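To start, I am sharing the structure in question, which I have written as structure tokens.
Here the complex is missing a single protein chain, while all its other protein chains stay put.
The first chain written gets the first letter, and so on, giving A and B; residue counts start at 1 in each chain.
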Amino acid sequence: MKVLNKNKLPAVFDKLAQQSELFVPLQKKEQSGFYSWKSFDQASDQLALDLLNVYLPPKQVLLPQTEKMYSFRQEEGGVAISEVYEESQPRVIFGLRACDLQAINCLDQAFLTRGFVDEFYKARRDNTTIVASACYKPGANCFCSSMGVDPLEPAGADAIIRDTGSEFFIWEARTPAGEELSRQLAEFLEEKELPLPQSQAFERQVDMEGVAEKLSQVFSSPLWEELSDACQTCGICTYLCPSCYCFDIQVKNQGEAGYRFRCWDSCMYGEYTMMAGGHNPRASATERFRNRFLHKLEFFNERYGMPLCTGCGRCIIACPAGIDISKIITAAKEADWSA
Amino acid sequence: MDITSKIREIATRLLQNGEVDLFMAWEKGDLPFQSKPFFARRVEDVERIIFDEYSIHNLSNALLKFRDRQEKIGLVVKGCDSRGVVRLLEDGQIERDRLYIVGVCCPGMKDPLQAMRDYSGFNRNPEAAPLAAKCENCIQPNPVIYDELLGEEQPPRVQGERFARVRELEQLSPDERYRFFEDIFSRCIRCYACRQACVACNCRTCIFDETKPQWVGRETSISDNMMYHLVRASHMAGRCIECGECERVCPVNIPLMLINQKLIKDVDNFFGPYEAGMQYVEGAKPPLSVYQENDPDDFI
């Protein structure tokens, strides 16, 4: 098998960064996420491949928090569009987990299928190569295996690295794009036989069988109010979630010129569905809370055949109110919804 | 009787008599450090109520969900939370006669969010802090408004100079200070959790949701991020009750209380002595909500 020495990673990244924009998991002082390798600061940053995962999800690479769409210019007699920003330069995301990769598979469904293709997402996605990191030690808040994700075989990866626990990663190319990376990294890859690490069991498991079906029957249940009591609609869950993708479209003007951009938005905010005339179909926190979980566990499933939650556990960690999606899944089957 | 049992007794009595329709307190999650807000609606719910060292959440913020409704609400508040109730009363967001306030003198809380982050596997070097960061500067652990008071009176927690961190920053040159702020605000992802967790942020249409005009853009550029935080902090001037929830919930660890404390210090200096939400006097308004002829203006 091909293996990669961890000590060579900075050189590996420098090499990859020559051909593409490379995104790796980094701990940058107080926060962690997927950042461009170019931004690595020896003095303050640390590579986070050894951590279970990072807080900010890799969706940022394909669906940036803020993304310029097109610029325009006001001119004599009218207005004209100057440039459309479809960013198709090559990118590599290195070291994301199966849960985050499955989330990208969900984003692919949302942005690339059903009538229209989101060209901005497509330009990025078509030119992004993904090296996934197999996960042998699920964390206390992880439940990806319950959501149809195999942490050892990240679905859709171009290449997979496996941390043997020694100073080596096992390197497996899976697609032609992955083979291309193997070629680029030939000087760093060695031939060696190493034992695969033992994978550990999940502490947290839920049974998704029949959940979507059950949730479709309990829309008007008063239990939603109690489930949403502690929720402050702060939106942290939607921002840290690797598969949440709702966005806003806004405009920025600079004199005679300007540009339209899109940015992350959250279905938890009060003005998400607020109409100009004042009507708001989801005016209360309970309605928005219910909509979010139904979207995650029922609506997306109905539409695209997979749940929109991949069991990464970030929302469970970061929710200030202690809301836990795995508990909502369990409640779908076990709670008394007529109460 | 310990505090949990006393609270349960009160809650049972209030729910049974119909004095309240809803009683806000905490319940336990699966893990020892998980305490989370819980609203009891029936007497049977009361056995889930607890109060422990992880009961850090500011329940006065949850009152905003009910401001347009009719329910009578009982709630448990610590020192800072009770100042949050005064904030809402002063801002006209809820009526006093709808509330039954159970005050608890607070011994200082631990942060369940920090504990969860340490437990999650996402943090490299978990450090169990003895107290939540926000509790270390506490000037008011004892509730300032209540219908019943539980627990022993606690001394303020703040050691040494209260605004030491602020003074450190004030000592920096403008360039150094700008770089400091640029650094912390560049990581803001504009999740607005700070706004949502804040009890003083109670505008029906938030300024950042206004469209005519749009005051601050939604890009996560340095300029839009800075404007967001500076404008929000300015709206908190003279109104922030120092509960520290904004900083606690921030997913990217921005030291928001630093800015709020600067404004608390300045408001106290210029318009004070003044601490927001320390007592409820009907008709009282925060200093920046009232114009007086002799208001200082040499900083304009």
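Simple rule for what comes next: contacts are C-beta pairs under 8 Å (C-beta built on N, C-alpha and C of every residue); 3 or more make two chains touch, one makes a residue touch a chain.
Quick note on the criterion: contacts and distances are computed from a predicted model.
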| item | value |
| --- | --- |
| Per UniProt, the name of the complex member that is left out, chosen from "Oxidoreductase FAD/NAD(P)-binding", "SRPBCC domain-containing protein", "Hydrogenase iron-sulfur subunit" or "ABC transporter permease" | "Oxidoreductase FAD/NAD(P)-binding" |
| Listed residues A:Asp100, A:Asp158 or A:Asp265, member touching the removed chain | A:Asp265 |
| Candidate in contact with the missing chain, chosen from A:Pro10, A:Pro222 or A:Pro281 | A:Pro281 |
| Among A:Asp100, A:Asp118 or A:Asp158, the residue in touch with the chain that has been omitted | A:Asp118 |
| Touching the absent chain when the full complex is considered, from A:Leu16, A:Ile93 or A:Ala110 | A:Ala110 |
| Contact set of chain B toward the excluded chain (per top definition) | 211-212, 214 |
| Absent-chain interface as seen on chain A, which is shown | 69-70, 72, 74, 77-81, 84, 86, 110-111, 114-120, 219-220, 245-251, 253, 258, 260, 262, 265, 267, 272-277, 279, 281-282, 287, 291, 294-295, 298-300, 302-303 |
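Criterion: only the chains that are shown with their structure count from here on.
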| item | value |
| --- | --- |
| Centroid spacing, where centroids are CA-atom means, of chain A and chain B in whole angstrom | 31 |
| Of chain A, residues touching chain B in the complex | 27-28, 30-32, 46, 48, 51-56, 65-66, 137, 139-141, 226, 229-230, 232-236, 238-240, 248, 250, 252, 261, 263-264, 266, 269-271, 274, 284-285, 313, 316-318, 320-322, 324 |
| In the complex, chain B residues that touch chain A | 29, 34-39, 41, 57, 61-62, 65, 112-113, 116-117, 119-124, 187, 189-193, 196-197, 205, 209, 214, 217-221, 245, 248-249, 251-254 |
